[in-house]
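The complex appears here minus one protein chain, its other protein chains still in place.
The first chain written gets the first letter, and so on, giving A and B; residue counts start at 1 in each chain.
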Amino acid sequence: MTMTSETQTTVRVPQTPFAEFWSYFIQNRGALIGLCFIVFIVFLAVFADFVAPHHPHEQFRDFILVPPAWAEGGNAQFWLGTDGVGRDILSRLIHGARLSLLIGLVIVSVSLVLGICLGLVAGFFGGFVDVAIMRFADILLSMPALLLAIAIVAILGPSIVNSGLALSLVYLPHYVRLTRASVLTEINKDYVISSRVAGAGALRLMFIVILPNCLAPLIVQATLGFSNAILDMAALGFLGLGAQPPLPEWGSMLATAREFIQSAWWVVTFPGLIILMTVLAFNLMGDGLRDALDPKLKQ
Amino acid sequence: MLQFLLRRLGMVIPTFIGVSLFTFALIYLIPGDPITIMGGERGFGPEQRAELEAMLGLDKPIWQQYFIYLGNVLQGDLGTSYVTRQPVMSEFMSLFPATIELTVCAAIFAVITGLTLGILAAIKRGGLLDHTVMTISLTGYSMPIFWWALLLILLFSVNLGWTPVSGRLDVMFWVDEVTGFMLIDTLLSDEDGAFISALSHLVLPSIVLGTIPMAVIARMTRSSMLEVLGEDYIRTARAKGLSKRRIIVKHALRNALIPVITVMGLQVGLLLSGAILTETIFAWPGIGKWLIESIGRRDYPVVQGGLLLIATIIILVNLLVDLMYGVVNPRVRHSK
Partner (left out) sequence: MTETDKSLLVVNNLSVAFGTKDNPFKAVDRVSFHVEQGEVLGIVGESGSGKSVSSLALMGLIDFPGRVTADELRFKTTDLQTLNEKARRKITGDEISMIFQDPMTSLNPSYTVGNQIMEAIEVHQGGSKKERQAKAIDLLRQVGIPAPESRINNYPHQLSGGMSQRVMIAMAIACDPKLLIADEPTTALDVTIQAQIIELLLKLQREKQMGLMLITHDLALVAEAADRVVVMYAGQIVETGPASDIFKAPKHPYTQALMNSLPESSEGKDRLNALPGVVPGANDRPQGCLLNPRCPYVTDRCRAEEPEQYGPRGRQVKCFYPLDEAGRPTV
């Protein structure tokens, strides 16, 4: 009954799919804020060497546990204060952004690529291959992500690379399931059958014909996967199973900060805040992407 | 109903076998063989080694070892801790009540606040309350709970002094262990104030552990409730002249809860893995802390057995949730 002005403009001006997506996306204020924050964090991460006021490992022996600049006893040289061995917290957070985003990117890419391949194979070939892959995914899914990651790190030994590997494996089943489900809905559509009749091989059918039509839910899942990866990575770091000191990883920074909880609130507060904000930004953007890409809501 | 039950059980067994294969394989995947680890720094001589191998069954073919392992597991034998020399099962059982107590309290917190917030937000859609609930929920969902724990300790324990920092009970009390649940044991004991102490120790860990499930439940309840409130049968109920309260409680909530129950079931897994973090921070003597410490001590039988038990519990809880879903939703119960 209600015809909104947006639908009228879409009628008048034919939009490219991206322009249409973008017009929906920027209407979502939360998603836009999320995107801006992510761009900001990415900027910090890329130019950490120039942006950070100090080296993340440099210990200022005369400035141990200095409060933030605005607080009493603060020092303008260290905006967010210094930690227990006199390292600048702001610089460590900026370099930590580089570490967290990089690890997040690696984890999401590895599980996304592997998940797409396995999901395509399962959905495309069916039969025993399908059952085997999906059973494997179900078993992985029956255990909570963090628990499984801890188990794998327990085998491989605590390190940032091993915990990244563990998390990639843990997130794998989500992508497998999503890909397989979309393949199953696409595979019997006319355009797939026609290219099959035209003689396209299995690989071409899977990756060039079917895959592009399954991407929307995968993009959303990958964005939300980023927030999970950063959160779980920080948790592993906090438990001492992920990044090892003195790496400026956010979670392990919190772990070493625990002993100062009674004396120096800033050492505890800022690393957690940046984790929360980054995760929140990815979640906001993921929600916005889902709404903008979901054809049901577009009508 | 019986058929429904059997079908669900049939799906559980392969998953359990898969999990047991995984935990069995764990011992073979770790770098270095079990006997070297058991020997520690002193190590064993070749004769001792062969003796131990025979004792542990490590000289048999690997598939045979798996069936022996599975047989032992089904009889409740999960091996012996390298460190304490206690059976893993009995250690688990002695620590498990603490974890149950914590997760149950966290679940109660999550369900009560989550449902209330979700329902209120849906009823007052678009209002200030709705926006507040959505913000709380999104923040809670993105919360690194180990940091959240530290913040709450900083505020309530360090600055305000309202709650204790860690543990289950103040050291001034001595309570006999009857059930393993501190809330019950303190009530049974004749120590004055012990119950209050146990309760105050539980508050912060429960809130911390319940935060993410609370956020998820609030969000899910809201959207499910909004969907149901737009259904035709709500219009029918209104056309019958029912009160708002009755429409929401009887007609909307019951249907809105169906998807929420599934989500709650999925939270059990998150609660148990979240318990690992929470127990570590609050020095809560449960299986989460035990597991992390065992990883640090390379006490592999404990890691292996603990993981298997936790995974089994999660599988069983998910089964239970499925069955509950059948009770709430007549369409599932009757479908063939």
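Please note the rule applied: a contact is a pair of C-beta atoms (placed from the backbone, for glycine too) under 8 Å apart; a residue touches a chain by one contact, two chains touch by 3 or more.
Since the model is a prediction, treat every value here as computed from it, not as a measurement.
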{"item": "From B:V73, B:A237 or B:I292, residue that would touch the chain that is not displayed", "value": "B:A237"}
{"item": "Touch residues of chain B, complete complex, unshown partner", "value": "231-233, 235-243, 246, 250-251, 254-255, 328-331, 334"}
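Throughout what follows, only the chains that are shown with their structure count from here on.
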{"item": "Chain A - residues contacting chain B, complex", "value": "30, 135-136, 138-139, 142-147, 150-151, 153-155, 157, 227, 231, 234-235, 238-241, 251, 254, 257-258, 261-262, 265, 268-269, 271-273, 275-276, 279-280, 283-284"}
{"item": "Complex contact set, residues of chain B against chain A", "value": "14-15, 18-19, 22, 26, 29-31, 138-139, 141-144, 146-148, 150-151, 153-154, 158, 269-270, 272-274, 276-277, 280-281, 291-292, 295-296, 303, 307, 310-311, 314-315, 318"}
